[in-house]
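A single protein chain has been omitted from the complex, and every remaining protein chain is retained in its original position.
Each chain carries a letter (A and B) given by its place in the written order, and its residues are counted from 1.
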């Protein structure tokens, strides 16, 4: 994957020489982010491995979606709140439908049945239900009040964001401290994976890679985000479609690969932990952090009132995840079902024009 | 039940001599369909038994709701898309609430607790959730776009229908081939039932009965469908009520009897397979086939955007089915609950006037 790093200089050259080639810029900056996100993930894991289980887990849990956070902050600074919301919803939905679906399918093609810790899976699924509720209520509030409620909607969004962040912190205490045994399958597997595949880095090296990758992702994100609007116009796709199904997939490409590989090795606990865990992190950490960050960054604050369409697909994804992950077993049909739901969402947004409030 | 066949000549005579007796025609044609659907089901089973497990299962899965499909095609040709949609929704809802509810109640009155394969039941319940999502999104799309989106709604409906049909095919591969053991309880019971109750037919006899019943059902359906509108007007009931609660029950009358009998014999796997399986078949096979068929039959194509009310009752039915069938055990209270939900739906539609967009 390292050869994809060549797209960094290509993107920079294009930006300097042919800034009006929006589609090209969009594609090259998007590809350039892929290896950077992978390096960032690796550096985070290496740092985490050096820090001991508690702090390490915390690091992983906080920086695991850093690429996503950086892209979203670029969009926030540009005032593209609709793109930020679309990519948050797309990331929640994509992780549990596309990543988990592909994992269950890939694993299920090799074995008739795979098993995982149902208690841990249900904990995470319930966290997602809370997250969905945290999106539904501001949207309903906003729909009930119309434009008259925009002032109090801001206060409501900030307050709910604080609650969601607090619950996320408590979830970390639960999964890393008081009930870490439930998630043990994951940790052991992760460690085994880490030792087997790559040699240990020094802390200095990990920190340097992390810092470098962060700076470069931030740069590429600015270019990517700047290209979304013209690309959407030229391609006839809606900005929301680009946000939900393109930007969101980019930020999670590294997770995709790891989760599918783990499922093929019959390490379903690790696979689920990555797929559902990433959605939990985006919903209960990235989204509220962005709402709070928007008070200081960007032209105007972002609220938690997502468009009804996005709230709907998040809710439906969470419902089917609870059904699929609740019994501790998976087969290829479950993978097909999750992918089919993702496809139905994609088709609907593909046909949705941009002018409509989605 | 065979004596009900006498209603075929009665209906034909009425149609010729007293075509304005709509209520009478509606009732007699409806009753005439009951024994025909039963004969059709028997012929399909006999053919299936002759064809070996794979092809036989496929036959059962494809022609199991043939009576329903024929009635719907008659309505499609008459341009009664609202009746078609109402009878599809009514059939999904009726199978999982009325048939499964009555089965669980009848079985539960004889035994304190009955058991069934929870994995198979959950597979089917998850299929239904996908089907519900496949109805929710076009409805939401249509609501978001209003009349402006009717062109793209057609394309959206066709695309989603293709996805649903593909998933249904994969489900057949799953339940008949790769994971047929999960559904073994059903097959064994079905076979045992077949041998015990009726002698084996020759293929020729089965094929002749199937063809004859199909032709007669098609005829009776034309008369039935033609009577819906005047009957609705004369009785003051809405066309949707007639579609959801009368037409849908007719198409599934044979399944009702078989599922309840199976439950009383403590063959809950067979009972659930018929009840939930029929809903899955209507939602993922009959509905998309009708959308695709409407491109060639009838005055204008039918889309997948069901009225909000119908989408709502399908979604709620699917939710409660997941809850009731997910744990592999049933008792009479579960039956009562499903029947009560069906009753609440019926009461609401009974009070709903026809003029309102439902």
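Annotations for the structure displayed:
Quick note on the criterion: contacts are C-beta pairs under 8 Å (C-beta built on N, C-alpha and C of every residue); 3 or more make two chains touch, one makes a residue touch a chain.
Predicted, not measured: the structure shown is a model, and the values here were computed from it.
Touching the chain that is not shown, out of A:58, A:78 or A:136: A:136 (per the contact rule at the top).
Among A:50, A:179, A:265 or A:329, only A:179 touches the chain left out of the display. Although one chain is not displayed, chain A still touches it through residues 118-119, 122-123, 125-127, 129-130, 133-134, 136-138, 140-141, 144-145, 149, 152-153, 155-156, 159-160, 163-164, 166-167, 170-171, 174, 178-179, 319, 322, 326.
Interface with the hidden chain, as seen from chain B, comprises residues 112, 308-309, 312, 316, 319-320, 323-324, 326-327, 329, 331-334, 336-337, 340-341, 343-345, 347-348, 351-353, 356-358.
Note that only the chains that are shown with their structure count from here on.
As a whole-number value, the distance joining the C-alpha centres of chain A and chain B reads 40 Å.
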